[in-house]
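Handing you a structure now.
One protein chain is absent from this view; the other protein chains keep their places.
Now for subunit A:
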Amino acid sequence: MSYLHLKVPPTRDTRLRPCNAYGGSLCNLVDGQKTGCLSANGRSFTQATGCQLTLSMGMAASIPNTVVIYHGPVGCGAGSLALSGQSKESQLARGNDDAVGRVWMSTNLSEVDIVSGGEKKLEAAILEAERRFRPHAIFIGNTCVPAIIGDDIDNVATRLQHRVNARIIPLHCEGFKTRFVATAYDIVYHGILRYLLNGERDREPILRDEAAQIAYEQRAKRTVNLLNVGSMGYVDEVELVRLLNAIGLEANVYPCFTSPEKFVKVKDAALSISICATHDDYFVEHLKEHYGVPYVLNTIPIGTDNVRLWLLDVADFFGLREEALKVIAVEEAELNKALAPLKKAFEGKTAFVSTGEIRAGAQACMLENDLGMKVVGIRAHHYDEFGEIVFESFKGREDVAINVAANQPFEQVNLIDRLKPDVFLGHGNSNVWAAKQGVPTLPIYGPNNSYLGYKGVFEVATRLERILANPNWYNTLGETVELPYKKSWYEQDPYAYIRQDGEAA
């Protein structure tokens, strides 16, 4: 599927034809996705979501020694204002003592620039970024406005490249171009593939003597790329690397939090390991096609079932199934012993899960199979062909509400009001709406906590037990806060505003 010759990769809308608005049974969702008939669904009432710019640039900004330039009016990228400290912490956690956190600029386009073009300002920003920060790479994030007025950021990048040492990477992440925020992953990977891995500026390993070269190649045969687009905290990286080490593999983590000059080694690895197809399918497929690096991307290692599936996928590639099964047996036995005293807290408890499709499916599975809870609802930001495998265990379960929505709290509150779960596990910006209904919440991912691997199962279990031990804060919130929805809304079908004519977002 190579798209690397293109300046702008296709959006998810056209490449995968996912669904972003659905409510009903899993069966109809899976079938509908296959026929493509759900991809036109929209809503006649919609609420604020993210855009591909925010996610693209968030991902780019996590890469150390880079500057991100938002080419647009001054508000694009304002989310960075809340995150400057956190980016630095994430870099420090990975042993980067010189971490400076997120460095960003805005070309601050004005009304005059709308008429006369904004390329000059972009040029000035690039040159000044180079002078002030001497970064390894400069990411340019193109926004809605310059895309509409026709600024040519690729041309600016080409024109200035010989004047700056940093690799200039133009990213076409204009918000209006896609309904699927996940397109952002493709955009950033596209930039990395086109500008950091490809071309004369690659920093190939320094010439080695024959013995060293053989040693390097031998090592590369057991070295894998472990992909993290920012949803894995450092503790999760450590856990997955531990498991890979346990079956005799070495792992390097890309692209977030890894300095750009290290990217060249991506091409030498024996295998790329994705923890989420929503993140990485575009990247791993291109790595395979252009550099012959195969990949696995079936599932996310959340919950013992999916950890097993994930680790065996990897092991089978290297012919290490026996080793992996031994590791799994030991790990599961130890984990189950640790989980046993916690399980009482989850007896008869119901849960609602809301996040990206892969994580949502796997987390729901973990809550039922590892903790013995009952899942009453699953919401996925979108649904595409990669969802089927993680939703496998919910097939035929008519008792589980399935909703596809990027945030859209109005649908969520309606569902929560009906299903009254004991706990809600959700993505940032959606938890609070369940909390305001008095439902205890556990963030379903986060940079400082453990979710993946065996450690993740235990950590999520202990955190859930703690949250259920005293729900008073949530109860009080539910009693004292007013939600913005009309009473009549709760009596309506939660999916009343989903329609199938492709008109709305």
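Just a few scattered comments:
The rule we apply is simple: contacts are C-beta pairs under 8 Å (C-beta built on N, C-alpha and C of every residue); 3 or more make two chains touch, one makes a residue touch a chain; residues count from 1.
By our rule, contacts and distances are computed from a predicted model.
Not every chain of the complex appears here, and the one that does not is recorded in UniProt as "Nitrogenase/oxidoreductase component 1 domain-containing protein", selected from "ABC transporter", "RNA polymerase sigma-70 factor (Sigma-E family)", "Nitrogenase/oxidoreductase component 1 domain-containing protein" or "Histidine kinase". Touching the chain that is not shown, out of A:S25, A:N108 or A:N449: A:N108 (per the contact rule at the top).
Only one of the listed residues, A:P10, A:G24 or A:G175, touches the absent chain: A:G175.
The residue touching the chain not shown here, chosen from A:W433, A:Y451, A:Y474 or A:Y495, is A:W433.
Listed by residue number, the positions of subunit A touching the unshown chain are 44-54, 69, 72-85, 88, 100-101, 103-114, 121-122, 124-125, 128, 132-133, 144-145, 148-149, 175-177, 179, 181, 407-410, 429-430, 432-433, 482, 484-486, 488-489, 497, 503-505.
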